[in-house]
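Just passing along the structure, written as structure tokens.
Here the complex is missing one protein chain, while the rest keep their positions.
Then we have chain A:
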Amino acid sequence: MTRPSPADPSALAPHVDKGWADAFVLELRLLDVPGDRIGDALAEVEAHCRDSGEPAAEAFDEPVAYARSLDLPAVPAEGDGVGPVVLGSVLQVAALFAVPTAVGVLGGTGAVEVAGGVLVTAVVTLVVIALLGVAHGPFLRAVVHRPVVAWLVVVAAMVAAVLPAALWRDPVLALPAAGVLAVGLLLLIAGAVVQHRALGEGDPVVAPAGSTAASSPADPDGADARRSARRTTTALSLLVPVATVLLSALAWVTAG
């Protein structure tokens, strides 16, 4: 028998239809309700369905409407939430371009030539990421409720970002490779630290404290769920630094 992972809300609510529970948790997430409050609300639905023998859809009707009717206080994730995560991503994406490029030319002329199109691409990318940071709520709702439209918007944004770099290849700037490398590494470290702090320890949906018996084999106090969430945020924070190192190694090998 496979047990659901500790981060899976259905582990907290075995008597609630999985589709209903997922839609309920997703709506509360979109409303910026903290994970422990979501776990509390879900555990109460679970207790009611278990005691009454009624399916959630019968006792509570539609999950999104029920989630909204609870009117739970919205608290953005630790820190300022999305802002620092986006800032960390922007810094790291800049480093992801700068460091491998600088490493690739270190052995040659010692200058990084920047094409006009690359500058435009960088500006468009930063604007798109900044827009996502500001309007992440509507964007996530669109991904959930209108996936095809959201997908088209993402593809259009990617084309708009990449096209200038492909079409305008004339160099407009020449920068010293050592300087670009140093700045790139600084951006990478700063971005990773900012992002890791902003992600914090994650915000898993956990069972309310005191709701499980001491002898219960389930995850008391949500310790497993919190550990699993921490592993996920650490892996996320290492994603761009690892990619930068790999691309730099590749650039070094192909240049040498």
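Quick note on the criterion: a contact is a pair of C-beta atoms (placed from the backbone, for glycine too) under 8 Å apart; a residue touches a chain by one contact, two chains touch by 3 or more; residues count from 1.
As a working rule, contacts and distances are computed from a predicted model.
Chemist: Considering only the chain that is not displayed, what protein name does its UniProt record carry among "PadR family transcriptional regulator, regulatory protein PadR", "Anti-sigma factor antagonist", "Pyridoxal 5'-phosphate synthase subunit PdxS" or "Spore maturation protein A"?
Modeler: UniProt lists the chain left out of the view as "PadR family transcriptional regulator, regulatory protein PadR".
Chemist: Going by the contact rule already stated, which one of A:Ala47, A:Ala74 or A:Met158 would touch the omitted chain in the full complex?
Modeler: A:Ala47
Chemist: In the full complex, which bits of chain A touch the chain not displayed? Write them out.
Modeler: 12, 40-41, 43-48, 50-52, 54, 59-61, 65-66, 69-72, 207-216, 218
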